[in-house]
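Every protein chain except one is present and positioned as in the full complex.
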Amino acid sequence: MAVRLQDEPFDPAALLAGFGKGPETGAVVSFSGVCRAEGGTLEALELEAYPGFTDREIGEMAEAARKRFDLHDLLIVHRTGRIAPGEAIVFVATAAAHRREAFEAADQLMDYLKSRAPFWKKAHGADGGRWIEPRLEDYEDAARWDAPQERPV
Amino acid sequence: MAVRLQDEPFDPAALLAGFGKGPETGAVVSFSGVCRAEGGTLEALELEAYPGFTDREIGEMAEAARKRFDLHDLLIVHRTGRIAPGEAIVFVATAAAHRREAFEAADQLMDYLKSRAPFWKKAHGADGGRWIEPRLEDYEDAARWDAPQERPV
Amino acid sequence: MSRVLLFGRLRDLAGWRERQIEPSPRTLAELRARLAHEDKALGEALAHPSVRIAVDQQIAVGEVVLGEASEIAFMPPMSGG
Partner (left out) sequence: MSRVLLFGRLRDLAGWRERQIEPSPRTLAELRARLAHEDKALGEALAHPSVRIAVDQQIAVGEVVLGEASEIAFMPPMSGG
């Protein structure tokens, strides 16, 4: 299991090449999040992390997912700094005996990374930069995995 | 969009390398199904397809998924013939603007491929070969995507 | 002339995967009868309700007049990939 934050670009296919080679691994899911061109209006994304804090938080979520879904292997790589359209922002790969666990773990980790992981994101365009916050649907996606809340009677 | 059945082994990472490069693609999901060693009891899987029929059926499901999930790109590669432990059996990749569509399309297509696609599968071990049928949970997984049934009143 | 295809365990049971049948049977029932006449166990296996039939690569249901059909496939439950 590994979690990496890095300023350097990475190639999702190269990361998949060495991943999940256990003899009893039957299912490998990968997710690559890529910076969209937004019709040419986006010059770059800027992603800020809190080194030490961000990696630890992601590492804790990763370890919880590894246990919950009985993963054989897990890899999370996340870009920071300035990211150009077409470049990968995040890569999550999960390996398990069966596909249900591999899919759900990757899906859950991505919901977490997109809405609750400690990153701050700025979109740079022709009109300058603006800080962006999660879309409402990102919160909703992440909430799918929460335990049911206790309600006062 | 492409659907391929092939007797030759393939490398999932190499398939991912050229996939989903559209400028507005923000999410790429890949699934690789791999032949498990089953603790050394499995010598090989043998997968039989009905050429012409099997590819057409998979192609129709792929086209339906492409439309339903508004996919930017879709690739399905499926092995046939004799497959050794550690070799990939199936690869599905989906590309979409956002991750929910990419995840659900890959998940749904895998449920279909594992339970309803026209393949016949034989496990070869030290004690000879036996034909295998979908696990109950494969049918259940696939049924998650069915429209609610009309009930007679 | 018709081509008959067997898949999965039906192929193992019959000991063949593909056969030419001449003259072409006019109905599915006639084809079943001719195959069962030669191989009773195969005839019974082909009649099992779990076995689906494709005529010229289209799923056929119930009794079928084969007409110009050239390819009849007997498919046991599919295992998925």
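Per-chain numbering from 1; labels A, B and C assigned in written order.
Heads up, the rule we're going with is that a contact is a pair of C-beta atoms (placed from the backbone, for glycine too) under 8 Å apart; a residue touches a chain by one contact, two chains touch by 3 or more.
All values reported here derive from a predicted model rather than from experimental measurement.
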Partners of the unshown chain among those that are drawn: A
Residues of chain A (touch criterion as defined above) contacting the omitted chain: 33, 47-48, 50, 52-53, 56, 78-79, 89-90, 113-122, 131-134, 138
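Following the convention adopted for this analysis, only the chains that are shown with their structure count from here on.
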Interface hub residues of chain A, defined as touching at least two other chains: none
Multi-partner residues of chain C (at least 2 other chains): none
